[in-house]
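Structure first, then comments.
Missing here is one protein chain; the remaining ones are kept as they sit in the complex.
Then we have chain A:
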Amino acid sequence: AMSIGGTLSILRSDSYAELSQYRDQHFRGTRYDQERLLRKSCTLYVGNLSFYTTEEQIHELFGKSGDIKKVIMGLDKVKKTACGFCFVEYYARGDAENAMRYINGTRLDDRIIRTDWDAGFKEGRQYGRGRSGGQVRDEYRQDYDAGRGGYGKTVQ
């Protein structure tokens, strides 16, 4: 039984486009629902951005893997200013996969950015979840990061 369409598992390997270990703890629904959504999502979470990175820069960088439907900048809940993350939604999942393969782990504003699958934007998710209004990671970190407001909030 010869099958032209057959492939080899070593050639199917696509580790960059796989789900990571991270699961949003605030997700409303079962783990199963969450993973089902992640597997068909066209939306990516983008982290480790500089506070000064603009929507325009995101659009230009992530536009390289396909047409972008929407960019939602992450905001400090109190100050309503950019706090270093965003969501990028594509029209086609394949374009999001290519972003995971080729844009994740590259630089923007001289910072290595990180992308991960997101189950889909919902109102409220554009805000940081740290106590001070920004992202959790900026609450407790000890180092000085000029692009992310200097020292962590607890240090300040």
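Descriptive notes on the structure:
Note that in this section a contact is a pair of C-beta atoms (placed from the backbone, for glycine too) under 8 Å apart; a residue touches a chain by one contact, two chains touch by 3 or more; residues count from 1.
Operating definition for what follows: contacts and distances are computed from a predicted model.
Within the choices "NCBP1 protein", "Aminotransferase class I/classII large domain-containing protein", "Sperm associated antigen 6" or "Proteasome subunit beta", the name that UniProt assigns to the complex's undisplayed chain is "NCBP1 protein".
Annotation: of A:73, A:88 or A:119, A:73 touches the absent chain (contact as defined above). Checked against the full complex, the candidates A:15, A:30 or A:156 give a single residue touching the omitted chain, namely A:15. Residue-level contact of chain A with the missing chain is found at 1-4, 6-11, 13-17, 54-57, 59-61, 64-65, 67, 70-73, 98, 101-103, 106, 108-109.
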